[in-house]
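Mind having a look at this structure? Questions to follow.
Note that this complex is displayed minus one protein chain, with the remaining chains in position.
Coming up: subunit A.
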Amino acid sequence: MLLIYCPYCEEERSELEFRNAGDAHIVRPTNIAEISDEEFEEFFFLRQNPKGLIFERWRHIHGCGRFFNAARDTVSDRFYTTYKAGEPKPDVAAILKGEQDKGAAR
């Protein structure tokens, strides 16, 4: 069973208590009524769907109920880190470097 660390409950819980909630750090345009259809499409529908590191929103729906963010690997399903909503996006290079170092140490 996959365990996910909830930054609000401050402990690892079973994946059964969580729901994925799409990409994180998508900023809603402040001039939403003025943007073109193409710009709206870009903001609302289009996602990168990367192979590897992705930043996502997750919700501890059957726990504290809170949304938080996670850096996850879409290939291995490994959670690199989770952090509270509103906190800055962690440094990608640092995360991947940390993983490399762990790999080298093995």
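Note that in this section a contact is a pair of C-beta atoms (placed from the backbone, for glycine too) under 8 Å apart; a residue touches a chain by one contact, two chains touch by 3 or more; residues count from 1.
As a working rule, contacts and distances are computed from a predicted model.
Colleague: Have a look at "RsbT co-antagonist protein RsbR", "Sarcosine oxidase subunit gamma", "Amino acid ABC transporter permease" or "Nickel transport system ATP-binding protein" and point out the UniProt protein name belonging to the hidden chain.
Modeller: According to UniProt, the chain not displayed is called "Sarcosine oxidase subunit gamma".
Colleague: Looking at the full complex, which residue from A:M1, A:V27, A:L46 or A:A93 touches the chain that isn't shown here?
Modeller: Here the residue in touch with the unshown chain is A:M1.
Colleague: To test your reading of the contact rule: which positions on subunit A touch the chain that is missing from view?
Modeller: Interface residues of subunit A facing the absent chain: 1, 8-11, 13-14, 16-17, 62-66.
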